[in-house]
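The other protein chains are all here in position, but one chain of the complex has been omitted.
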């Protein structure tokens, strides 16, 4: 399990390769990469600034990943989340999961993303041509998470 | 939509990056990478040879991807599948899907893999220390596919 | 004429990757399989219906009730195992 919260960019391909090669018994690596969009709900995005709660961020990500290990037979995971000011097309987050069979890697990767969205202490402030504002949490993220308890 | 069937290896990270950067409106890229395991059902794998049905392979992959476009609001996809003789830790297949929101990219990527497993004309022959044999199709792959019609 | 193609385990068992067969009117996949099984030996083993076998006409998966027309490309193969 690797968790990193950093300003620097990351190399998603290298992380996936590392997960693969570290575990010859892993047949599958499923990954999610999130990037800054140029348009968000019809607003032109100039930049996005990510704030977090150092200490709690890492603990909450580790707790989410541990839940995934309890639910599925997965082999390894990496979660990298960037903080600071990002531009459109910058990467924000990587979640990658390896497992022997694909179904468990898909489920665990989506589970981790869904819980990250609702439980990990990150906040986004969007800068547009007309000013800055904090983004509101979305109800769809709450429902995506609640699915897993269905 | 990109479909490639090739002997050569591929760069999963580069394909994911290409999907991201080509579509600033894509917030999410979900990908699957499959690799040759060193052990398969307790058999030591020396190599794996993939045969396919040229022409039908590409058509069936394109049909699977088209079904995914009909079911979900996805932006772009790439499927690369290798053929020929591979060693443990070699990559076999990449499926990557971009979309505005993560749920659709996860669903479409897993759907494409599930249908690829049951409908795309590839066959695996495994070489072990005791000889060569063709792999049998797995019932679990049929049920994974049938899930999507539930 | 139709063009027949055999893949994977089937290709090896028949020791042949394909052949052209005369065909002047439509027949079903299962009728073609029965006539191939009638060749005996490995052909009978592979086409008598005891082993799982898939068929494609012109590169599309079909059921055994599908009709083959003169000029079609017909492929037989075991259940697929890619990915």
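The letters A, B and C name the chains in turn, as written, and every chain counts its residues from 1.
Throughout what follows, a contact is a pair of C-beta atoms (placed from the backbone, for glycine too) under 8 Å apart; a residue touches a chain by one contact, two chains touch by 3 or more.
Owing to the predicted nature of the structure, the values given are computational and were not obtained by experimental measurement.
Student: Under the definition given at the start, what are the shown partners of the omitted chain?
Tutor: Contacts of the unshown chain, counting the full complex: A.
Student: Out of A:26, A:75, A:93 or A:108, which residue would touch the omitted chain in the full complex?
Tutor: Checking each option in A:26, A:75, A:93 or A:108, the one touching the absent chain turns out to be A:93.
Student: Of A:4, A:101 or A:124, which residue touches the hidden chain?
Tutor: For the chain that is not drawn, the touching residue is A:124.
Student: If the hidden chain were put back, which residues of subunit A would touch it?
Tutor: Residues touching the hidden chain, for subunit A, are 34, 50-53, 55-56, 59-60, 81, 92-93, 113, 116-125, 134-138.
As a working rule, only the chains that are shown with their structure count from here on.
Student: Tell me, please, which two chains come out on top when C-beta pairs in contact are counted per chain pair.
Tutor: The chain pair with the largest number of C-beta contacts is A-B.
Student: Subunit A to subunit C: how many Å between their CA centres?
Tutor: 48
Student: For subunit B, jot down the residues that touch at least 2 other chains.
Tutor: 34, 113
Student: Subunit C: which residues touch two or more other chains?
Tutor: Touching at least two other chains: 83.
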